[in-house]
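Removed from the display is one protein chain of the complex; every other protein chain stays in position.
As written, the chain order gives the labels A, B and C, with residue 1 at the start of each chain.
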Amino acid sequence: MERRRCPGKKAPDSPYMPDIYRLRIISNSEAAGDAYLLTLHAPQIARSCQPGNFVQLKIDFPGGGLWRRPFSILDSDGDNIRILYKALGRGTSYLTCFTPDMELNAIGALGNSFSEPGRLDSIVLAGGGIGVPPLYFLAKDLLDKGYLPENIHFFNGAADAGALVFLDEIADLGVSTYAVTEDGSMGIKGFVTEGVMQFLMGVKKTPVKKDTSLYACGPNPMLHVVSKLAEEYDINCQLALESLMPCGFGICMGCAVKVRDKNTTEGYSFRRVCHEGPIFNARDIIWE
Amino acid sequence: MERRRCPGKKAPDSPYMPDIYRLRIISNSEAAGDAYLLTLHAPQIARSCQPGNFVQLKIDFPGGGLWRRPFSILDSDGDNIRILYKALGRGTSYLTCFTPDMELNAIGALGNSFSEPGRLDSIVLAGGGIGVPPLYFLAKDLLDKGYLPENIHFFNGAADAGALVFLDEIADLGVSTYAVTEDGSMGIKGFVTEGVMQFLMGVKKTPVKKDTSLYACGPNPMLHVVSKLAEEYDINCQLALESLMPCGFGICMGCAVKVRDKNTTEGYSFRRVCHEGPIFNARDIIWE
Amino acid sequence: MMEKIDLSLEIAGKEFKNPIWLASGTCGYGEELADFFKLDQIGAIVTKTITKEPRPGHPPPRVFETGYGMLNAIGLQNVGVDEFIESKLPFLEKQNANLIVNIAGRSVEEYCSVCEKLNDASQIISAIELNMSCPNVTDGLEFSKNPKLAEELIKRTKSVATCPIIAKLSPNVADISEIAVASEQAGADAISLINTLVGMAVDIETFKPRLSNVTGGLSGPPIKPVAIAMVYKVYNSVSVPVIGIGGIMDYRDVIEFMLCGASAVQIGTANFINPRISIEIIESLKRWMESRDYRSLNDIVGKVRA
Partner (left out) sequence: MMEKIDLSLEIAGKEFKNPIWLASGTCGYGEELADFFKLDQIGAIVTKTITKEPRPGHPPPRVFETGYGMLNAIGLQNVGVDEFIESKLPFLEKQNANLIVNIAGRSVEEYCSVCEKLNDASQIISAIELNMSCPNVTDGLEFSKNPKLAEELIKRTKSVATCPIIAKLSPNVADISEIAVASEQAGADAISLINTLVGMAVDIETFKPRLSNVTGGLSGPPIKPVAIAMVYKVYNSVSVPVIGIGGIMDYRDVIEFMLCGASAVQIGTANFINPRISIEIIESLKRWMESRDYRSLNDIVGKVRA
């Protein structure tokens, strides 16, 4: 596996380094699908962040909690970044109570970014649950860079229609948007991987061959299936991984993921999801 | 030392027992002298509490804090109790952020109460710093019971005029009110004990002998001096003690204070400030 | 549905209606907690350590809050075994509380003499718990650090006492299973753990230790992971029941202990914050078991998938 620094991560042409900021909250309110949308005034981060990057937020919720909490950047405009989050546990639930003009201590932007697909590829984005944010940012970024909306296929999966996150906003980008629900209450029935598989089967059958690039973010079992699909169909696939992250900037080795590594006697090594990731090539990951 | 149950503490004629309540906040706002006034809707406590009683509030401030925090009851009307507190540390500072209609988990009423003075005694109340609340409640209670306001002398001490707590409200009771400030910026100059001493000297010189009852609440060094004065002038003196209180209702033995005890071989024993107290006879306390 | 759930357990022939007990030193002799719930609802109440003679305990300050935990050095303040039998036992009997008496002494003889005195009341005592591990007084601790001494203590008290003996161990050792195994071999009917970890705090204003005794015992949530690791280790070393103690604040903590091998647990510091916590935990535990379709503690105890 090459150890290249991915775009967004202190690329040689960018003087940007992650830093600690006190970010003012612009807004923090409910979005569709049980999710919340948080807008933070963060000029330094906004100007340099890339799809896949994340921030580590310090949420001092009552009763404690030691670590910061990692959140992907959903997108950025000149001065602000947005975060789309679900209130799953203690920290994220408490985060919903923060109101405009309060400040949040953040470290960012952290992590690497995606490699770009070929100009004419079919681009498949597969987000399960709260896996939408990095892919949304990627879709926006690709459109900015001139990729054609009709080449971008965004699969958004959830348990049911009510839990689908940010579906309208994705559709508003103009990309092909597919809802996938486990209970079939909207769109394709099944896991989000079901939708992706159907799409790949369809592509295979089309006479005009096109390369496909697959990007996915979601729970590990989903990413595992996605990896298998990518292998089966022999397509490029990048995954945005999650992990427990005590630090988020590479000093604790806690967020490790097992990757193939020919340079070690073991044939594998552990990489930091926060620092060499969170974006990995699917074929590098060793699933256990 | 007799082990009698003091009034307010499950007296045989009262079926009242301390309990755990979720109390609705009626108001919580700044009062004079850096203090805050908190009104809680607490019918069960309000109807049975006595001067000297306290409640244990659970304040889930960010970053933790395991124990509840004890606060004297300032007074009660039919349904509500009031608490007067200073924002000294992490818990009390966070308490200032609570707003009406939020709830506080409380245990109460806890602790014993004062013994009543003789009907015609000169009654001296000495509160240092945030020592005012139990004495204010006592003064109100005595007035309710028909004690004459002119017999009640309330000494209220603080570092300076600005830090004097609840002075106007005390004066409004109609009792003789004396401000004592360390820097002399208001009233008598010196520690609150200075004011008490001057008063006791004055009483000594008056031809008509009257018994004096002294009640004090404040920091330990102050209470120590008050005890010495009481001994010197040979008058009844009751102290409302403070202590670190892990539980507040008698099960941890953490809040102990050393008292004379002829029934033990050591000549002393440790009593629980929360349970046998917080009101003690000054002459029982062993100061170290 | 809830009725079908059986929370009971047995230790050395004694029945406990449920596995939620109150830890020694955190429930007095039951009198104060009886204001908050009926004592016969909980599995057992373990009394504050009783010694042969009454003890005044350490001077204040005796306690200090450390983040989300606390230090204590109470110094085994207690009324002594005679006064305990005379004035505390009758109340507990009247309340129908399932009673475990925790005892300590400066020597094996002292432990034995307390046991002997308690024999008269043995029909209302379910077990004696040996505090071999109080970090705040010199007695006890040695027994928990030296397997030979532990063995002697347990053999001797077993030969005297008419009710089961529970050995309560200290976490302040290199290998707790060594002491647990020695205790089991000497005849202990159950092992309870952990007592507090030795800790200290200093006031940086006055330069004085926060406790008059300088060091004290750390309890509460901070010690839970340590307690769980030790329960797991001891469970895998002995075959007598293991009783888990340390930092339990809710029913989830109880399940964690049970998965690692605790047949029962004791609630300590949490009683200070919520005197009704044990009752609430019993209810939540039942509901959780029901939701998972478990019928008895056997479905949980030791079932960690390590």
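By our rule, a residue touches a chain if its C-beta (ideal position, glycine included) is under 8 Å from a C-beta of that chain, and two chains touch if they have at least 3 such contacts.
Note that this is a predicted model, so its numbers are computed, not measured.
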>> Using the document's definition of touch, tell me which of C:99, C:223 or C:281 contacts the absent chain.
In response: C:223
> Looking at C:28, C:54, C:69 or C:164, which residue reaches the missing chain?
Replying inline: C:69
> Of the listed residues C:38, C:94, C:148 or C:252, which contacts the missing chain in the full complex?
Replying inline: C:252
> For chain C, which residues reach the chain that was dropped from this view?
Replying inline: 66-69, 71, 145, 172-175, 197-202, 204, 206-209, 214-215, 218, 221-226, 228-230, 232, 252, 255-256, 259-260, 303-306
>> Tell me which stretches of chain A touch the chain missing from the display.
In response: 17-20, 58, 63-68, 107, 243-244, 246-258, 264, 266, 268-270, 275, 288
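Convention: only the chains that are shown with their structure count from here on.
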> Which chain's centre, taken as the mean of its Cα atoms, is farthest from the centre of chain C?
Replying inline: A
> Looking at every pair of chains, which has the largest contact count?
Replying inline: B-C
>> Could you work out how far the Cα centre of chain A sits from that of chain C, in whole Å?
In response: 48
> What whole-number Å value describes the gap between the mean CA coordinates of chain B and chain C?
Replying inline: 36
> Just curious, how far off is chain B from chain A if you go by their C-alpha centres, in Å?
Replying inline: 58
> At which residue positions does chain C touch at least two other chains?
Replying inline: 67-68
> When you check chain B against every other chain, which residues touch at least two of them?
Replying inline: 63-64
